[in-house]
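Everything on this sheet refers to the single structure shown next.
Missing here is one protein chain; the remaining ones are kept as they sit in the complex.
Think of it as A and B in the order they're written, each chain with its own count starting at 1.
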Amino acid sequence: MITAAGVKQLRLKFPGDESLLFRDLSFAVGEGEKVLLLGPSGCGKSTLLQVLTGIIPGSVEVPMKHEDITIPASWGYVFQDPDTQFCMPFVDEELAFVLENLQVPRREMPERIRHYLELAGLRLDDIHTPINALSQGMKQRLAIASVLALEPNVLFLDEPTALLDPEGTEQVWQTIKNVARSKTVLIVEHKIDRIVDFVDRVVLFDDQGRIIGDGDKNDVFARYKQQLIEYGIWYPGVWDDYSADRALPEAESRMAESGAPLLSLNDFAGYRGKNRKLFIPQADVYPGEWITVVGHNGAGKSTLLLSLMQLIRTTGGYKVQGQDAARINDLASQLAYVFQNPEFQFVTNSVYDEVAYTLRLDRVSETEIAEKTKRLLELFELSGKSGQHPYLLSMGQKRRLSVACAIVKEQPILLLDEPTFGQDARNTFAMLEKLEAWRLQGTAIVMVTHDMEIVERYATRIWTIADGKLASDINAERKRMDEKAAADGAAAGAVGAGGS
Amino acid sequence: MGKGKGLKLADILVTVVIAVVFGIVYKLWGPLYDAAKPFGIRLEELIYGMWFIAGTVAALLIRKPGVALLAEVAAASAELVTGSQYGVSVLLSGVLQGLFAELAFAAFGYRRFTIGVASLAAIGSSAGSLIMDFYNNYITDLSAWNLTLMIGARTIGSIIICGFFAYYLVKALEATGVTKQLRPVSNEDYKALDN
């Protein structure tokens, strides 16, 4: 088979790190193959994609060497972060930038721009739309369109759907499937449900950046199950295995709703500038509740959390532990907050300081800080990184750090905006377990997520936000019990019918 | 790879972006400067140096030839396209101030980026700005004490802002680790690959 992209005996080390990220790694992809790279967060997947395209060391200088390298003649790369892949202010100009680089004549441009937008499923009334006015999902589609405009033979996709709602994820993958049938495709992705059927080969990495399994996907998932579990990598059916191992607490212990509400909302509205972007007629949050907030991209989930944290202007009734929220000047000591974009959270220059920051503000003794910080860093698998600058972490590591530093103070109420995106399985479970333990002690959790597995398994209540309104508020336990009863009833009915 | 001469796209883009950030500061600085002026005792000249800061900060960060000049011109352009109260004159000021700052770094072969060199660049920029004022504002027609006060205050202010403040700002930025990727990788780091 002809090699489309590959490297032999790759050694790579980030300046200042103690150990090599890759030691004599060899990896190749044949033409037309669809390959999924799987591995724990921080093992080097994004870095490897950048080496295979020559971005490292061409555009980003990182010390590395190798024996042999095949960089595809024509490739396209969809990056993890949708906000920093564009250089022009308008949609059409961004695509034109690509076409200009390829020296497409001016008169062909408008038509080709429309064509690629169509291909990527980005429908706009006017192609001259400001990029800043697009939602996350639309931006990611624009990124795909501009990559398609390169007419690449090899596609590199680095978690292109991490921030999308389930529908958007489905659509983006559908798009990729449609346009990439005849191309070579390398995908890095943690949530694999929607792409497993598209890829034919799976490559497994361990936490040291070594390849531990490589081959046909069914083969790999069957043969390396032990390793998949050991390194905490997502695989089809991992949730069922996980909950079989570890029964979730009994239903009645999950039914809290006792005592006085921690938060209570009444005709509560949140504003972005002059526009009302959120409205909640009435809702309460009780100790021991785990509320998952779901809804489409742009529905207003983040706006809800920002409003609860009083970071944007709000009106209406809002009480925290019985006190009027507007009167509380130190809300941060009662509410922990995790931003959707982990980088928003960071205010110091090292992983350790970041976790210690809040504790230091509270004048906790350094020994206690050291002990607490160490425990949290261990839990979130960041121990080896304590001196690193937060921004130099991998995507998943950043996410974990942002959660760690928000919850270190153990406030009674946690507001979490998609705390598990870009996470491998082990870290997701670790985080969820920690949260569940706190919840059982009476902490209330309000968590935005697009992950329906989490909603189904952990939520005590589900808030659906649609068009900036609290569209439904469902008691998840009751729903689960009803479903179980319905299923039992159906089974009993079937038995009864058989018996007569 | 990194070692090549001239500015890479990333160098240029980073320089221009920093310059644009300062360009916005520059715009806000205009009214501040104007408001300080009617006191008449040349207080405003102490803050004049803010208009040279993009050059020193960018040069201290990226440490390559041409960066100081580019930064000042870019900051001026940003001011211009967003509607500067000084009109097209900012462009010429930018060129002069950037050029003289550049000369200071060039004098040390782009090898020394200390507080002293930064201060020298600040003095250079002040000199550049005075050339403009000579033609534009008839400064030689000011009474002698006023002119002396003006030049003195401007120079001292610019040393404080573009020498000291810029230097410590860049130090603080280095602590954030962003500069790691701006500067060439050392040979030790390459050697470390072999063990």
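Methods note: contacts are C-beta pairs under 8 Å (C-beta built on N, C-alpha and C of every residue); 3 or more make two chains touch, one makes a residue touch a chain.
The criterion applied here is as follows: contacts and distances are computed from a predicted model.
**Student:** One chain of this complex is missing from the view, so tell me which of "Energy-coupling factor transporter transmembrane protein EcfT", "Ni/Fe hydrogenase subunit alpha", "3-isopropylmalate dehydratase small subunit" or "Putative sulfur oxidation cytochrome SoxX" is its UniProt name.
**Tutor:** "Energy-coupling factor transporter transmembrane protein EcfT"
**Student:** So one chain is hidden, and I want to know which residue out of B:99, B:169 or B:193 touches that hidden chain in the complete assembly.
**Tutor:** That would be B:169, which touches the missing chain.
**Student:** Among B:114, B:136 or B:186, which residue is in touch with the absent chain?
**Tutor:** B:136
**Student:** Which residue among A:86, A:268 or A:429 touches the omitted chain?
**Tutor:** A:86
**Student:** Using the touch definition up top, pick the residue from B:103, B:178 or B:193 that touches the left-out chain.
**Tutor:** Of all options in B:103, B:178 or B:193, contact with the hidden chain holds for B:178.
**Student:** Using the touch definition up top, pick the residue from A:100, A:371 or A:433 that touches the left-out chain.
**Tutor:** Candidates A:100, A:371 or A:433; residue touching the omitted chain: A:100.
**Student:** So that we can see where the missing chain sits, which residues of chain B does it touch?
**Tutor:** Contacting residues on chain B, toward the hidden partner: 7-10, 12-21, 24, 30-31, 33-35, 37-38, 40, 42, 61, 70, 74, 77-78, 80-92, 135-138, 141-143, 145-146, 150, 169, 172-173, 176, 178, 181-182.
**Student:** Provide the residue numbers of chain A that touch the chain removed from this figure.
**Tutor:** These residues of chain A touch the chain that is not shown: 53, 55, 58-60, 76-77, 79, 81, 83-89, 92-93, 96-106, 109, 130-132, 146-147, 150, 306, 309, 311, 330, 332-333, 337, 339, 341, 343-347, 357-358, 361-362, 391, 405-406, 409.
In this text, only the chains that are shown with their structure count from here on.
**Student:** When the centre of a chain is set as the mean of its C-alpha atoms, what distance in Å lies between chain A and chain B?
**Tutor:** That gives a centre separation of 40 Å.
**Student:** Mind listing the chain A positions that touch chain B in their complex?
**Tutor:** So the residues of chain A touching chain B come out as 11-13, 15-16, 20, 57-65, 349, 389, 391-392.
**Student:** Which stretch or stretches of chain B touch chain A in the complex?
**Tutor:** Answer in residue numbers: 1-2, 9-10, 175-178, 180-181, 184-186, 189-190, 192-193.
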